[in-house]
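The complex appears here without one of its protein chains, the remainder shown in place.
Labels run A, B and C following the written order; every chain starts at residue 1.
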Amino acid sequence: MTHIETPSRPPLLRRLASGAVRQPTMSIAVLVLVLVVLSAMFAGLIAGTDPLSISPRDRYTAPGAEFLFGSDQYGRDIFARVLHGGQISLAVGVLAASLAAVIGTLAGLLAGSFRIVDAILMRVMDGLMAIPNILLAVAIVSLVGPSLLSIVVAICIPEIPRVARLIRAMVLTLREEPYVFAAISMSIPRWKVVLRHILPGCLAPLAVQFSYMFAAAILTEAVLGFLGVGFPSEIPSWGNVIADGKSAFQRAPWCILFPGLFLSVTVLAVNVLGDSLRDRLDPRLAARRRPS
Amino acid sequence: MSFSRLAAIALATALVAAPLAAQEQKVLRMVPHASLRLLDPLTTTAYVTRNHGYMVYDTLFGYDENYVPQPQMVSDWSASEDGLTYSFTLRPGLAFHDGAAVTAADAVASLQRWMTRDLTGRKIAAVLGAITADSDTEFTISLTAPFGSLVEALAKPSSVVPFIMPKRIIDAAGDGNVEEIIGSGPYRFVAEEFRPGVSAVYVKNENYVPRDEAPSYLAGKKDVLVDRVEWLTFPDDQTTANALTKGEVDLVEAISSDTLSMIEGAPGVEYDLRITSNTPTLRINWLQKPFDNPKMRQAVAAMISQDDFMAATVGDPETYEVCGSLFGCDSPLATDVNALGTSAPDPEKAKALMAEAGYDGEKVVILDASDILSFRGLAPITAQYLRDAGMNVEVQSMDFSTYLAQRNKQDPVSEGGWSIAFGVWNSPDLMSPLSNLNLDTEGAKGYAGWSSDDQLASLKEDYARASSPEEQKAIAEKIQARANDLVFFVPLGTYRTYTAYRDNVTPPLPAPVSVFWGIDKN
Amino acid sequence: MTSSTASILEISGLSVALDLPGTVRRVVTDVALTVHRRKITCLIGESGSGKSVTSSAIMQLLPSGLRIDGGRVLLDGHDMASATPEDLATLRGRVVSMVFQEPLTALNPVMRVGTQIGEMLAIHRPEMSARAREARILELLGDVHLPDPPQIMRAFPHQLSGGQRQRVVIAMALALEPALIIADEPTTALDVTTQAQILHLFRELMTRHDSGVLLITHDFGVVAEVADFVYVMQNGRVVEHGAADAVLERAEHPYTKSLIAAVPGFRFRPELPVADTALVRAEGLDLTYVTRSFTSAKREIKALDQVSFHIDPGETLGVVGESGSGKSTLAKVLMLFEKPDAGTMTVFGREIGSLRGKALNDYRAGVQMVFQDPFKSLNPRRRVGHSLTEGPMANGVSRSEALARALDLLDRVGLPAEAMGRFPHEFSGGQRQRICIARALAMKPRIVVADEAVSALDVSVQAQVLELFETLKRELGFAMLFITHDLRVASNICDRLIVMHRGRVVETGLTRDVFTNPGHAYTEELIRAIPGGLAMRTQGVLAEQP
Partner (left out) sequence: MIRLIVLRLLAAVPVMLVVATFVFLLLRLSPGDPALVVAGEQATPEQVEQIRRDLGLDRSLPVQYVTWLSQMAQGNFGASTLSGQPVLDLIADRVEPTLVLALVTIVVTVVIAVPLGAIAAWHHDGWRDRMVMTLAVVGFSVPSFVIGYTLMQLLALKANLLPVQGYISPFDDPLQSLKHLVLPAATLAIVFMALISRVTRASTLEILGEDFIRTARAKGGNENRILWKHALPNAAVPVVTVIGLGIASLISGVVVTESVFNIPGLGRLTIDAILGRDYPVVQGLILVFSLTYVFINLLIDITYLIVDPRIRY
């Protein structure tokens, strides 16, 4: 046994706060995200115009006083569409990542806790993993029709096995921890042990995974748009604004430039945040930063 | 070292192989407007399969540029005075790609099969007495009642086209699809190189005997000037444009005016407006509320401005026109009588009609096929105008397959049915009141939308019997007037796409469907 | 060549600094130290004393964030403190080599043992032929007394036992006959019997290869066993040094004295009156672990083999044995974490295998455990108060009652009441172990199972925790199953002992009897192997507790 006093880990929030100070990139990422979220939340207020309002005579107007980001082929205001699209894209990201996280965590906890469930559940997860995620998403969306629910489900299903595997592995490690044994020996009910002693230990890697899933979901939504099975243009999202503008790439580059910029910058920020989180939260990596 | 060796071998192979391939053959690499999958042109109404049919098969008649049917495989024909007997003689020297001569028996078998599968064909079948091969080159069609547009029907370029196929293949097919793609057309289909959804290869039919007349639309001389035509499907129009710019393909059948902006001014690229025009149409569900009431359908029509639709979905005024004719403006039957959609939206009129109809805020469901480029914009624009008129509109988006299934549902709107859907048609499909599906009068048994009207049905019968173009035109005007009163469908404008090609390719011949004979490559 | 007693390492004024955000902390200050050829110099201190940092500084292998802040490290005439990477490349391995604490992790797991030793030769003697190199590897493996060197050479590390791996590491360190071998706690992770062998191996090889050894340790037993010179470190400074015998016998610095005093000697406890009914009675327990992987043939390990024992009320039963002897499995069976394949275990008068529902809950509450690693046995995300009250409250104790009990226990284990609101990471290892004890006792158990509960603690802390167990037991009157590999610790706290070896109980009896008159050869071997040997033994032997 080691006799070197390993520095212990302070609570999550304080670690995050100290991380922000030490890592300027992380602070910038957070700032960008806050701005994007605010712009989406108050899209109606900021944009002023209806993202759906068609005005055939204003087809492909270049960015200017009338249309800040220009207009698309139906004369719709791209600025309004991008801001409103942010609502949908961010919602897809958050919902898909949350749903995958919740279901995956549940599946992982069950699989990690009960052998029989493990055998069955992990076969099902294997089955899901076997189908390339975009193809599964295309199938689901084209089968039930594009809506916020179907797209969120389509994007989240392929992510579930990944989360389940992660959580399952964490559970298998954590349940060998002495404090879990201690809890069991105190006759604390199984579900309470899982809830209080095992689940909290899974949260840090889950948070990291969440950020990656969030970013991936936004990208996948865009790819679905590219493949023609994304949101209908009645529901603007970054993905379908880009897809709509794709064919006018040379004629009206603003049609994909602005939504593309919003999308990439957001995804970039989320990824940067995820990386910082991982560096902060991964005890093995964090320990490397603080020599014993 | 292994890499450099490999590279050396590769280089050597390329040097030896390249000139061999290039010298001998003229290969036209072209991008069709859609990917070819089904090869039997009598099974599907897909335009790409019809175009494939014109490569491989020949027709008895073909439309010329005045939309007058001209003999193609037929050398002589005659009709009896009473219009009940038609006799045809095939041109000498016609041969299928497998070497067998084209006989009257083949033509008879082909027409019989066509009459079970085509809308117009079926109408003929209804009045058919007999169709018989009289000799190797002569056959007769006898009718129980006159059918004035019989020859037009045999020349019809709209799907499904009465192509002539070998009898043995038709017999082998039974109820199903033909297994062998063998015709007597200008190109021979290379079955071994067919990759569904990817590429199809045709080689010159060396034994093809073109007619002497100058080519005119689908009639006249079908000269083959290249040795091989490769159809390459592109899933992405941007890539298509780039490939043409780089000269990786020689010809792109159809390119939208938006995509055209990508290749405009690119060196070595030329383009023409196509003859074929496309007409998006708005189709209403007659069976269910609120549009079981003609007044409500008229309210929809009052809100449609073709100009607005075209401006928004097509954009370039050079390529679209407002057309008041239900038969397309290229059609000899074109007329402006009682036209729909040719004026600005009239919310007042619409509201008045809705009030008359007693519209009570029932839900109006618009179906949208989101993965089909030519459908883009139709649903949202319709939705916006109908909302302006005060209708309670919901747009349902889905992929095309679901769309087709959904559009076939006759259920009430509240139980998953629909109110308004769309179609996009090549001009030949609208051209005749007989083949124009939108004028279907069979009600719940007929074409989606389930329109029915006895008066229109009898007008169509009159049309079929009409013997002169003038008589036909007069009846057509009546048909349009009646159809538009009841709002069978609303055309949303007519637009053309471009065909683009490298400058070493001669411009494709004009025709209402894309034809690839008469093209040369230098 | 320098004469056999010449100094080969001379450290003077060495300081090492830790760069923290915004501040710099010295972890080693002004250390002076000399190592001679053919002599073992021990550097002793508790965790955080800076002894390991000092040894890493010699080889310039400091973890990132630490840097040498001053002083000289003269190694065979080269100043390591200012050596360039090129110098280091030739000096490391050739002039100075190192043996680390954890033999399990010190070897590259995916590289054959022979290759890893050969790498040393390949780096510094590139001219050597492959055949000569192989011969040298075999010779070295023989030198460290490994059986069948040709086979070991082709083995991967995981195929060897801990002791064998440590021999491989030593063979590697000796490959180029370096002037100095630094050994950082080389025996701490090993079983006692192996530990003794390795220590003697150092002495033997050092003499044969004419090297000097710098041995880092926390255990005065080790010093007594092998050291020629000793340096005592505390808080980054050398507080006392001198010849080993002199320091051991006449320590001057109070810290040294306290360290020596804290080493548990043999102190046997008075005999307890024989109880009528045993709390625990186990008969013929068998437990075999079968690892049946998906595809390979199954492997069986007999963890318990016909084990029988009993625990009387108020008694402490010690279980001693080396790793793999089955002593932890025994604890798991008692805790119901494992189910024996055969045999019966009757606790509080009931057969525990058949317990269900409330009876099971009651049983569990009555048997609580204190674990080895104080850092892992408390949930890092829950406040101490939660940990202390969670168990009682889950078993029907009211919140106020549970809180009162927790406060009382905190007081008893010597922690302030504010501890309730703090997180485990705010406490030192010893304090955490106190919390763990309090947590176990909060359930008012009749039996406490302590699995190596003091093994991870520094000696001075170890003594305090043992003391605490003693006091609490007296006050609260529970029985204990005390599992340890350390015979000295066992002698301090156990009334009776069972000695386990490969799943079997080889000896059982009163602690004093077992030590003074071992009945089994294995027990004898264990006792002989205790580091510090005679020196330690004479100091504390037979000191009876009042």
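Quick note on the criterion: contacts are C-beta pairs under 8 Å (C-beta built on N, C-alpha and C of every residue); 3 or more make two chains touch, one makes a residue touch a chain.
Predicted model, so just to flag it, every value in this text is computed and none were measured.
Contacts of the undisplayed chain with the visible chains, over the whole complex, involve A, B, C. One of B:Q25, B:N66 or B:N177 touches the chain omitted from the figure, and that residue is B:N177. Within the full complex, the residue among B:D58, B:D330 or B:D399 touching the omitted chain is B:D399. Residue C:A89 is the one among C:A89, C:A246, C:A404 or C:A521 that touches the chain not shown.
Of the listed positions B:N66, B:S80, B:T239 or B:S414, the one in contact with the omitted chain in the full complex is B:T239. When you scan B:L39, B:V269 or B:C329 for touch with the missing chain, the hit is B:L39.
With the whole complex as reference, residues 59, 61, 64, 85, 88-94, 97-98, 100, 102, 105-111, 119-120, 123-124, 156, 158, 169, 172, 293-296 of chain C touch the missing chain. Even with one chain removed from view, chain A keeps its contact list with that chain: residues 123-124, 126-127, 129-135, 138-140, 142-145, 215, 219, 222-223, 226-229, 242, 249, 260, 263-264, 267-268, 271-272, 275, 278, 282, 284-285, 287-288. In the full complex, chain B touches the omitted chain through residues 6-7, 9-11, 13-14, 17, 35, 37-39, 43-46, 49, 117, 119, 159, 175-177, 195-199, 232, 234-236, 238-240, 242-243, 245-246, 248, 371, 398-402, 404-406, 408, 423, 425, 429, 437, 445-447.
What we mean here is this: only the chains that are shown with their structure count from here on.
Chain A and chain C have centres, each the mean of its CA atoms, that are 45 Å apart. On chain B, the positions that touch chain A within their shared complex are 237-238, 256, 258-259, 261-262, 308-309, 311-313, 315, 368, 370-371, 373, 376-377, 379-381, 383-384, 395-399, 401-402. Partner chain B is touched in their complex by these residues of chain A: 52-54, 56-57, 59-60, 73-75, 141-143, 145-146, 227-234, 244, 246-251.
Of all residues in chain C, only 18, 21, 46-48, 52, 62-66, 101, 185, 188-189, 218, 335-337, 360-361, 364-365, 367-369, 371-373, 375-382, 387, 390-391, 394-395, 423-426, 428-429, 436, 439-440, 443, 455-456, 458 touch chain A in the complex they form.
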